[in-house]
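For this depiction, one protein chain was excluded, whereas all remaining protein chains were kept in their positions.
What follows is subunit A.
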Amino acid sequence: MAPASEKRWVDEDEDDFVEQKTSTGVTIPPTQTRIDQKGIKIVTSYRANPSNPSGLLKTVTKIRVNTVTVKEHKDVDKRRQWKKFGQAEIDDKEGNTNVTIQSRDDIFLEDPNADTDLQDEDVAKALAGNLNEFWAKQQRRQLERKYDVDPTGGSEEAGDGWQKVGDKAADAGGKYVPPSARGGARGASGGLAAMANRLGDKPVQDNRDQNTIRVTNISEDTSEADLQALFQPFGRISRVYLAKDKETMQSRGFAFVSFVHREDAAKAMDKLQGYGYDHLILKLEWARPSAPKNPGNEGTQFRSGYGKALAQDTKEKVTFASNLTTGVTGR
């Protein structure tokens, strides 16, 4: 609502009111303005009714007037009258207005402890990723030892085999074998190693997944900050991730919200399921655990970039590659 003190162009005729008549000769009464005891300004105005020539349309506008009183020292008011000097005076004369600029970007007080690991450029995150991989490796080795899987015959060999798949592929007509195909081969080949691998992966998996809500049917204008604001009341949020198109940077209409505590997430789920937000109705569900980031396992199966939405033709490639590896490991 426009501040009351500001005169809008629609109100301009108010002061010098001249009696107006509609085309049919009905006198239009002047606009009335009064302020009631609650401080609400009521403006009553009339205009010709296009559908009923002999009648009038009455418009009543109610405006809440908020008056903010600020106490300040009388010197402050005196200082308001100070004339400009120096460069400011020159700028004023020349009409130079590019010294003070209202920033167009909205800037927020960001939570430094929030999980920002979805920005790939982030160095700290890359480091954390490396560490995760490192731990995964450690865990796997431990399990191998525990279940007495021979690392030389098992996973290490598979690792070796990997390399050789590439080599073999190069030999076999110099065709490039995509990493996913190689991985699939690896999964298919060393049964024990793959098992150890899968076992090894588990403990490393972030328990964050369990506290994550997948929110779908979000309007395109919704920003991460909006979601933050929406979910904040339910508990401490560890991260908000809004899926965006890589090129256009437009929202893809779904987001993940991770809570620190699962109870908070459940609460939010309960309250916001079917909540009308910005002309759309939100749909909430628990996020499925994300695919392990192990290269060549399930990680890169969807290469259309649209997830499962588009048909995938990876099957053929996988069989093709697995044929290769049986040859390799079977030596």
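To be clear about the criterion, contacts are C-beta pairs under 8 Å (C-beta built on N, C-alpha and C of every residue); 3 or more make two chains touch, one makes a residue touch a chain; residues count from 1.
As a convention for this text, contacts and distances are computed from a predicted model.
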Omitted chain, identified by the protein name its UniProt record gives, among "Ribosomal RNA-processing protein 42", "E2 ubiquitin-conjugating enzyme", "Eukaryotic translation initiation factor 3 subunit I" or "NADH dehydrogenase [ubiquinone] 1 alpha subcomplex subunit 6": "Eukaryotic translation initiation factor 3 subunit I"
Candidates A:Q37, A:T69 or A:N98 - the one touching the absent chain: A:N98
Residue in contact with the excluded chain [from A:G25, A:P50 or A:G86]: A:G86
Residues of subunit A in contact with the chain not shown: 72-73, 75-76, 79-80, 82, 84-89, 91, 98-113, 121-123, 206
